[in-house]
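Attaching a single structure in structure tokens format; questions to follow.
With one protein chain withheld, the remaining protein chains of the complex are depicted in position.
Up next, chain A:
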């Protein structure tokens, strides 16, 4: 997971945006295929057609909202890296919360706070899982050179992780 270093900062935005779009489109394709299949009237051709329609209409939408999330997230992340001068999990958590807040901005302050809390909690969970995984992985392969300190600033596990909820 930490084998691939994340892209250096300005390019990370593009990378995350595209990665998030792909992730959302593929994942949305899978889920919408099932959903369209189940919601269609009986008959195999109807079901397949319904499934295709659901994929065509919804998967790009989901990919788009993932891309918005991922792009805004890493934009804020890069801003924080520049401002604070270091890269640590707090960057990701803060930018997750801010992304949630910004994307809910048109729904009023209450929605902004709720959405920010959700983004922050999610990113904190993901970062925590990443840290645990790094510990586990470095304990699992004791043949490798031992890290004498915390192994590097944790890269976000799957960097472009967009929230799967839609904020629209």
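We adopt the following convention: a residue touches a chain if its C-beta (ideal position, glycine included) is under 8 Å from a C-beta of that chain, and two chains touch if they have at least 3 such contacts; residues count from 1.
The definition used in the following text is that contacts and distances are computed from a predicted model.
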Name of the absent chain as recorded in UniProt (options "Replication factor A protein 3", "Trafficking protein particle complex subunit BET3", "Reactive oxygen species modulator 1" or "Small ribosomal subunit protein mS40"): "Reactive oxygen species modulator 1"
Contacting the left-out chain in the complete assembly, out of A:33, A:59, A:80 or A:122: A:122
Chain not shown, touching residues in chain A: 1, 3-4, 19, 22-24, 26-27, 30-31, 118, 121-122, 125-126, 129-130, 133, 141, 143-145, 157-158, 160-161, 164
